[in-house]
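The complex appears here without one of its protein chains, the remainder shown in place.
Chain IDs A and B follow the sequence of writing; residue 1 opens each chain.
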Amino acid sequence: MSVSPELSSLVVPILQRHARRPDRLVQILREVQEILGCITDETAGHLAECLGMSYAQVLSTRDFYAFFYRENRGRYRILFSDNITDRMLGNRALFEHMQKRLRVEPGKVSADGLVSIDFTSCTGMCDQGPAILVNNRTITRLTPQRVDAICDLIQRGVPLAQWPEEFFIVEDNIRRADLLLGTPCEPGKAIRAAVARGRDGMLGEMKLSNLRGRGGAGFTTAVKWEACRNAPGEPRYIVCNADEGEPGTFKDRVLLQSYAGRVFEGMVIAAYTVGASHGFLYLRGEYLYLLQPLETYLAGMRAAGLLGRNIAGVAGFDFDIEIHLGAGAYVCGEETALIESLEGKAGKPRVRPPFPVVAGYMGKPTVVNNVETLCKVTEVAMHGGAWYEAIGTKQSTGTKILSVSGDCERPGLYEYAFGVRIAQVLEDCGASEAIAVQVSGASGVCLSEREFGRRIAFEDVPTAGSFMIFGRQRDMFEVARNFAHFFAHESCGFCTPCRVGTTLLKNIMDKIAAGRGTQYEMNELLRLQQVLKPGSHCGLGQTAGNAVADTVQKFRPAYERRLAETDFVPAFDLDAALARARALSGREDTDAHLGEEA
Amino acid sequence: MNAPMLPRKLRIATTSLSGCFGCHMSFLDIDERLIELAGLVEFDRSPITDIKHCSQRCDVALIEGGVCNAENVHVLRELRANAKTLVALGACAVNGGLPAQRNHLDVGRCLSQVYRTPDGTAAAIPNDPELPLLLDKVYPINEIVRVDYFLPGCPPSGDTIWKFLTDLLTGRTPRIEHPLLKFD
Partner (left out) sequence: MSEANNANTFSIDGQRIAFEPGQTILQAALAAGVYIPHLCHHPDLKPHGSCKLCTVVVNGRNGSACTQKAMPGLEVENNSPALNDRRRVLLQMLFVEGNHFCPGCEKSGNCQLQALAYDLEMLTPHFRHAFPVRQVDTSHPDVWLDRNRCVMCELCVRASRDLDGKNVFMLAGRGADSKIVVNSPSGLLGDSELAPDDRAAQVCPVGAILPKRVGYAVPIGQRQFDAQPISRQVDYLAGRHLADAETEVR
């Protein structure tokens, strides 16, 4: 495929930086798009040629990720975070306001090619929303004034780098600090502590600690590490899963912003224990603003001998960390999908077994740990497993960080020892009017008032950290509908139940919202859930119907009041379906219209 | 000896919406069994009787064809309102069938292409109120009203229709399986 010399020369440095490796495709596409604004078919063809891979493979990867564009999306690409918490903070009105001011249709590019405005899944700024991304840079705390200011800047063509700095401020909002958030840690201390314990000693302490993964599934970390250590194959890899996409979660963002040392040292300790030589931090594309500070931090660690060769003076302990960025795909939070993405492919979950600890990145033994889990590893290294095990509950040791958002006075991070009651969290954050809490995000569980006595712990209410609060004024049907849209948008499309089922679920929720639902649709919702949950390939599909099923059970009146009393209503307006023929024939007689059934 | 209790004859209505009457023809393909059927049922609104509207509430309505225009909607609603059991008869009623092959086209462009002035230079779409207006798409009938049973096939064979009707008339849940179940 022939391309312009300009294109060719623009992409050469990027290709060289990635050694023309096809498995770097996601990173290459991201960087090329940063220069060109989009990846046209022509560009894709050129990259395929340069990387020695098939054109269709490049298309397959490009078209999978929401942040890769096949055509120009304007000089300013604006994406409104559309989590339910952003909605509750009024993002829709701000969207319309901006759209009117900039005279651009939702999802389209303005006539002058200047700007496009669209929605995106939760960007992890729920405690300081409504939030937007402008060319993948985060802007928080949107107000009508701020929208006006942004519109002015865009219309005047001011480069993003010259926009007021305060727009881009992302606050930590740490409201309750415990062991992790409240304890300063001298750089290198945890690594040295681990090295002092030795590889077997460190693994032993990990076992004693009974530390479980903070990503939601709660798998015992030591078991993962040991399996990886014992698996045949070299090299081994440590992957930090920082694809924090679960709606309502933002704790990893704070950990990476203000506790990066903990995260990276946790990775180094993991590498030391399992014998890994290479590490990846897979950072969600929405957190692009963290890339530079994190790179700087890594450089500092290298300079301090905490990364690179002979780490902490241990001869032969070589390990380094590389940051990969995601590009707008929630499913990449699933560890095998994340590995696929690291390998440059569409992020579709693999068939398991084999598990990543045996055959992960490039088919080699790989540990994938959550950001928070790795932070906890530093505590185990410094204080020992027995000390750690004494905190929390029997099956859920240590502390847990909750990302609290929604209807409360003080949204932000709350760290508690495991076992804290929901009611306690609500009291601490000033949520006196709560009727429901969605714990662990859209894929989690919806708790009603009568369940506020339950505890955050793997043995009761497990969570990846998201804690969204809904007050009396909220409509829980709309909460579930927002989540249904989220899953339909994020389904990877690999397996039938999720690919089709999430869209059907979304459509039925929309039908009910439009006042066209009946008891028939209520039955349909549950019928779909009975296929999604047991039949889907990965956690996304398995949990996609949970919020709907929970709210149908616990907030049924929110559905009932929308239902028509007939036995069936079409999903669409029949009269509107005649509109095109009516207009073309110029008819307006009675027979040219269809009413609702008498 | 007591006279056997003769069950009331079931009332059946049939219609073709956006169909080709192939399913009705197939219905007639039950051949001599029509005589047996006549002993069990009475036909209400149907092309067979030429009754134009349901004269009373029917037990069963057999609907051939999908829903492509406003008139189809009215007819389907009348039959739904007047039938205890509504049956989608044949591929078009079940999934839109052949007429639904226009669904990837814009109905406006279809009309403008088909109806032209005599010299062919401009669109001349008729505006006679007698002509039912086309819907944007052709819909399976279960997207417009609630449907009780589905009998796929293009058309379902006479044997399939007979099996279905005899199941229904004798109070069994109709069951259509291989080799009677066909989509083509």
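As a working rule, contacts are C-beta pairs under 8 Å (C-beta built on N, C-alpha and C of every residue); 3 or more make two chains touch, one makes a residue touch a chain.
Predicted model only: the values in this text are computed from it and were never measured.
Participant: Given the contact definition stated above, which residue among A:Met382, A:Met468 or A:Cys495 touches the chain not shown here?
Facilitator: Once the missing chain is taken into account, the touching residue is A:Cys495.
Participant: From the list A:Leu504, A:Ala558 or A:Ala592, pick the residue that touches the absent chain.
Facilitator: The missing chain is touched by A:Leu504.
Participant: Sort through B:Ile30, B:Leu134, B:Leu151 or B:Leu165 and give me the one touching the missing partner chain.
Facilitator: Touching the chain that is not displayed is residue B:Leu151.
Participant: I need the residue numbers on chain B that touch the omitted chain, in ascending order.
Facilitator: Chain B touches the chain not shown through residues 88, 91, 94-98, 100-101, 103-104, 137, 139-140, 142-143, 147, 149-152, 154, 175-179, 181-184.
Participant: Which parts of chain A face the unshown chain closely enough to count as touching?
Facilitator: With respect to the unshown chain, the touching residues of chain A are 1, 41, 45, 54-57, 59-60, 62-66, 329, 346, 351, 353, 488-497, 499-504, 507, 527-528, 530-531, 534-537, 571.
Just so it is clear, only the chains that are shown with their structure count from here on.
Participant: Flag every residue of chain B that touches chain A in the complex, lowest number first.
Facilitator: Touch residues, chain B against chain A: 70, 73, 77, 106-108, 111-112, 123, 125-127, 129, 132-137, 139, 143-146.
Participant: In their complex, what parts of chain A are in touch with chain B?
Facilitator: 520, 567-568, 570-571, 574, 577-587, 589, 591-594, 597
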